[in-house]
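Excluded from the complex is one protein chain; the other protein chains are retained at their positions.
This part shows chain A:
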Amino acid sequence: MNLIRAEAERLAARRFVQLMVLLLMLAFVVTAGTTLASSHTPTSAEVAAAEQQAAAERSVIEREHARCLARDRGEAWAQDRNHYLPADCSEIDPVVQGWSPTAANYLTDVFTFTQQAEALLYFLVAFLVLFGFLVGASYIGADLNSGGVVNLLLWRPRRMTVLGTKLGTLLGAVLVLSVLASVAYLVTFWVIAQVAGYPGPTDATFWADLAARWGRGVGLVLFATAIGFALATVGRHTAAAVGAVLAYLVVWEMGGRIMMQILDVSRPDQLLLSNHVGAWLAGELRFWDATPCADAFTGYCNGTYPLTWHLAFVVLLLFTAGLTTTAFAVFRRRDLI
């Protein structure tokens, strides 16, 4: 318990942490400020006009879909070759696609919460991932380098406990900060939408989807934090963690991708961590896979496969756990000079 208190205090006293928190607040103020300045509450006339426009657009889409179905049924009026319709009518089925125009799409200069929330959340998650990674790496990196770990071990000569407490405290602190920051962030923009914009159609599905993305985003922040911590522990330096990530990106994400193309590896995209990160955040990503189409001479061939967040979770978890275990194993035996 004492150790946790000391580590929490050490973390909070770090200049780098303070600087990053300051940057986060700055980014927060800037985005909120510009949004507020460039948005206005739509008048009821504007909303009515936008709703009308959306309704018109919806009926166009429905008409097209109906025509497509009619063509498939062989009704004569729908057989106009000059009128483009997709081969598969579900592609323009608003119910299947889960999207149809709403008033929010036709409001100009109006901040619409439902439209922007996802992008705002991803921006915040990106910042927090960077924050978690750098803070995680520098927290242990600087401590290993400055002799802080050695001094601490003279007081608490249990390496695993000391390192474990550091990682635990770090993850806890990053989690608390991420939750607080993202809640504050979304609430602020929600309020902006209420007073100087348009909340949009916020139904249960919207909130559930946003909450799921948010939860996975915070999870990614924790993964990044643990990875930064583990890499810096193994490399004894903050810079080692940054270097390892850059090396991975250049060697595997770029070089490896090219090699896999040359070697004709099937489904290379699923071997890149970045795609799993994307799938984890988005829920699902689809990638092209030509193999099933290779012997399909004609007709329809769906050559895509999904990367789901379930798989991404397993991959990211195993990767992070593997790195962390390595870090602890290395630290356990290492000569600390």
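Before moving on, here are some points about what is shown:
We take it that a contact is a pair of C-beta atoms (placed from the backbone, for glycine too) under 8 Å apart; a residue touches a chain by one contact, two chains touch by 3 or more; residues count from 1.
FYI, contacts and distances are computed from a predicted model.
Only one chain is not pictured, and the protein name UniProt records for it, out of "4Fe-4S ferredoxin-type domain-containing protein", "ABC transporter ATP-binding protein", "Acyl-CoA dehydrogenase" or "Anaerobic dimethyl sulfoxide reductase chain C", is "ABC transporter ATP-binding protein".
When the omitted chain is restored, the residue from A:A290, A:L318 or A:L336 that touches it is A:L336. Screening A:L153, A:L210 or A:V245 for touch with the missing chain picks out A:L153. The chain not shown here is touched by just one of A:A13, A:A45, A:A204 or A:I262, and that residue is A:A13.
Mapped onto chain A, the interface with the missing chain covers residues 2-3, 5-7, 9-10, 13-15, 142-143, 145-148, 150-158, 333, 335-337.
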